[in-house]
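Removed: one protein chain of the complex. Kept in place: all other protein chains.
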Amino acid sequence: MTEMVVAEPLWKIRLKLWVRSFKTGWELFKEKKLALFGLGVIIFFAIFGLLYPLYPMIMRNLFWKDDPFGYQTFMPYDPIIGFDPDIVSHPSPPSLRHPLGTDPLGRDILSMIMYSTPREFVLGITAALITVIIGTIIGASAAYYGGVIDTFFMRLADIVMLFPSLALLMVLSAFMELTLFRLALIMGILAGFGSITLVLKAQALTVKVRPFIDAAKSTGASDAYIIFRHIIPNILPLSFLYMMFNVTGAIFTEAVLSFLGLANIRMSWGVIIQMAESSGYLMGASIGTYWWLWLPAGVCITLLCSSFYFLGRGLEEIVNPRLRKR
Amino acid sequence: MLLSVRDLRMYYRTKMGYVKAVDGINFDLDQGESLGIVGESGCGKTSISMTILRLLPDNAEFKTGSVLFDTGNGPVDLVKLPESEMRKYRWRGISMIFQAAMNSLNPVYRVGDQIIEAIQNHFPDMPLDKAREKVAELFTLVGLDPSRMDQYPHQYSGGMKQRAVIAMALACDPKVIIADEPTTALDVIVQDRILKEIRKIQKKLNMAMIYISHDIAVIAEVSDKIAVMYAGKFVELADAVTVFKRPMHPYTYGLMHAFPSTVGEKTELVTIPGEPPNLLNPPKGCRFAPRCPKADSVCLDVDPKYREVEKNHFVACHHPVQPKEVVRFYAD
Partner (left out) sequence: MLKFLGKRVLQIVILLFIYVTVVYWLIEAMPGSFVDQYLLNPKLTPEIRENLKRQFGFDKPAHIRYLIYMKNFLTLDLGISFSYFPTKVTTIIAERLPRTVFLFVTSTLVSYVLGYSLGKRAAWKRSGILDKTTTFVGIVFWTIFLPLLAIFNIWLFGVILKILPLNQFIDPNLWKTAPLSAQTIFIRLLLTALVFLIVFLIALLISNRLKTIPAKKTMLYTSSITTIVVSIVIWILSGYSIYAWDIIKHMVLPVLTLTLYSFAGSMLVMRDTMLDVIREDYITTAKAKGLPDNVVRDKHAARNALLPLVTNFVISLGFTVGGGIITETMFSWPGIGRAYLEALNTQDTPLLIGLLVFTGIFVLIAHLVADVLYAVLDPRIRY
């Protein structure tokens, strides 16, 4: 009997395999309530940030219908230059016009927070992506080649890990204006040569000794081909996982640098709190009176950081078999 | 009877349903007697010992049955004891030699101290030097140099670890020892020596033992009685000679003929075709029926009763193999 071979293109098979492994992963993931919570919060923030353009429009129709000229002049919902002339003293507590109040310069806090949200995502994900790309390539090559390359990158990681990263970024802030993108780039590169290479190299070493690597070698595959087609795909889940933790780290570091007034970022959650601090609203007994100046932004930083961390932990329990439940 | 197990059922709860690992087990064990339980891996052998000692993981669910253990003043049902009471019987009443002896010793404590820990747990009044003396005695008994008791497990070889684990099992003078694959990880020569030693100690101390192994040769060497286990159930139980000479269950027959024998008449080597059933949804009738050459429609429908066909010879089969009968298994 002859067998019927249905010719199916390779990409279709790959897609099917990918969909299947995604499905089983999702089944496992669904049980991690904390990870689901993290994913939910991330999606919430993503939508929240994307809705930013709608916010001034809604507010204009609600409160500025009678004064289109004033709206044009003062742009009360602009996160950077906005001002509400109808309110006597700023910072003003939350009201219908300004759901989260205004800051000492008369800007609307909610619009500042919404405006910053996509930027936090861009910063965190850019930095983490750079870190993971560098870390994965170095980890895989160090494990594959060994020898001098391995020693060099591992010692480099030792030195990078020796630097307190916040202190180093503070020094770098004196060299250049740390704009959002530059900051992401620097954080990504610094972290990429650090401890992540050690972890990914250890993982790559376990892949390197598997038989299919020898098989690939014996068919005459080039080193680059083996690294990119065989080793990296196998450590990618772990890299992806570390990316989540790095997003947390990057957002946190940016917030701290902005809070200390060392980054040159026009608007971010950290900048909002720095504004409260530098205008003296965090001093002494008045700290609780002006809570809207620091609490919403601080909560946003915390929520977004922890949700990426929750997501990372959830993925870790799927990727890392030793944490799996039996 | 020292230990009598009746209709023991323990299932593992999984996402797909219950895995019926121990499904109605019955046996008796007397002082000084040794019972061998043989079966393929995954048939639930280890689960029996874990159920008796109640060392089950969280997803295990005890269903029915009783484990009557004679304490000296009347039998107690281990299944019904509260956890704090049960603890007293572990090791002192029933101790264990574990499957992976290599890993049964805690790497950060001295071997002697781990044995002393067990002794002092059950005899809190025993002074330390007495306990150390006892450990030294045990070491000598199992053929270890007593001076090694202050070494760490990683300083022992595989065979020595195994001996230490045996010494540990003997520490509280238990009435029953369950040896779960006691020698699987060792090479054949060491394996043989240790088995002989266990057997000798057992005879000397007149203890009851339960051996659990997938290796019928090991079981043959040390057991008075042999139970053959298949898919969570005993299919045959009799004294060792009977099981070897006159197996009545087709599965036992297949097992007995699957090993070449260097003594006695030459017989054809047999392999049993097929795979053991998935314990999630075992076959409705006899669990061996799908692989059995003698199976008929009754076998597929009705689960055979585990009954005493001759004195002390229990079989669960609708069509036991008759003396002189030759069963042919067909390759698939």
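Note that the chains take the letters A and B in the order they are written out, and that residue 1 is the start of every chain.
Heads up, the rule we're going with is that a residue touches a chain if its C-beta (ideal position, glycine included) is under 8 Å from a C-beta of that chain, and two chains touch if they have at least 3 such contacts.
The shown structure was predicted, so the numbers you read here are calculated from the model rather than taken from an experiment.
Only one of B:Tyr12, B:Phe27, B:Phe69 or B:Tyr89 touches the chain withheld from this view, namely B:Tyr89. Checked against the full complex, the candidates A:Leu10, A:Val88, A:Val148 or A:Ala167 give a single residue touching the omitted chain, namely A:Ala167.
Only one residue in the set A:Asn234, A:Ser279 or A:Ser306 touches the chain that does not appear here, and it is A:Ser306. Interface with the hidden chain, as seen from chain A, comprises residues 33-34, 155, 158-159, 162-164, 166-167, 170-171, 174-175, 248, 252, 255-256, 259-260, 273, 277, 282, 284-285, 287-288, 291, 294-295, 298-299, 301-302, 305-306, 308-310, 313, 322-323, 325.
Interface residues of chain B facing the missing partner chain: 53, 55, 83, 87-92, 95-96, 98-100, 103-108, 117-118, 120-122, 128, 152, 154, 168.
Keep in mind that, in the parts below, only the chains that are shown with their structure count from here on.
Once the centre of each chain is set as its mean CA position, chain A and chain B turn out to be 55 Å apart.
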